[in-house]
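Notes follow the structure.
Excluded from the complex is one protein chain; the other protein chains are retained at their positions.
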């Protein structure tokens, strides 16, 4: 069961910084995962679906069509701003 | 009797950092002064005559055709290099 | 060298420590980013930076490596804070050491532009009116674009 991690305004949208999430049957890619989360919470789904949101699986940037069934940690990151 | 001040490699060329110099009759401009110094010391004259050498009278930059008969201090400055 | 830390730091003390004992450099360019009091009410204003431990350090290392590849630098330092900060406190320090000033300046400028848009931090500004998330401005993206097409990864 992967851990989902939310940063910045996505943390506010999710109402939490992280959660354990049981992947529903049929979820294979990151895009599938976003769809599953949207089914649970439509507003969060819209926020996670924005193209400016980047995803990382086990601390490596991934595309939305990447397979995440073996990932232990999936991060959702809005535009970054350091400095 | 104005004080002449030499900086950088001109100090080496003049063999001193400064001197009091009695303006010979007929010396009116900075260019005249350089000519008078060249008459005393040809090598120094060539060094002071280089276009890259800038002159200041009483700590204000002057052109070579400026009148220096009332100046108390005349500085000869090779290319500057701070920083 | 990279440090990502919660503790406040003194940019000048870090700069002096980084320069100490070096006789091989001629130029040290540094940049310090500080929390600016945007609200006119320093007593309530604060900035909170979220980061992603492990990932944040790795992404900053990519920025540092890009600079080291692109310019002839003797050393580089990036210190970046996370957590809660008050107006006047330093958020980030970048230092580039080189033999000459142009590579030092350009590398420090480059590292800051990339940190601004590519370093995994998320900034929340708190003022009398509440919280606000800060995201890179178009100006920040334009600044980064000055360095040309350039892949971090």
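Labels for the chains are A, B and C, by order of writing; each one numbers its residues from 1.
The definition used in the following text is that a residue touches a chain if its C-beta (ideal position, glycine included) is under 8 Å from a C-beta of that chain, and two chains touch if they have at least 3 such contacts.
Since we're looking at a predicted model, the values are computed, not measured.
Novice: Can you pull out the displayed chains that the omitted chain is in contact with?
Specialist: Displayed chains contacted by the hidden chain, ordered by label: B, C.
Novice: Could I get the residues of subunit B that touch the absent chain, sorted low to high?
Specialist: Spelled out for subunit B, the touching residues are 5, 7-9, 11-12, 56, 59, 61, 75, 77-83.
Novice: Touching the hidden chain in the full complex, which residues of subunit C are there? Just list them.
Specialist: 10-17, 19, 21-37, 42, 87-88, 90, 99, 101-102, 104-105, 108-109, 112, 116, 143
Here is the rule we use: only the chains that are shown with their structure count from here on.
Novice: Let me have the rounded angstrom distance from the C-alpha centre of subunit A over to the C-alpha centre of subunit C, please.
Specialist: 27
Novice: Would you mind pulling out the distance in Å between where the CA atoms of subunit B average out and where those of subunit C do?
Specialist: Roughly 49 Å, centre to centre.
Novice: So the centre of each chain is just the mean of its C-alpha atoms; given that, what is the distance between subunit A and subunit B in Å?
Specialist: For subunit A versus subunit B, the centre distance works out to 75 Å.
Novice: Going by the contact rule already set, what residues in subunit A reach two or more other chains?
Specialist: In subunit A, no residue touches two or more other chains.
Novice: By residue number and range, which residues of subunit C touch two or more other chains?
Specialist: Residues of subunit C touching two or more partner chains: there are none.
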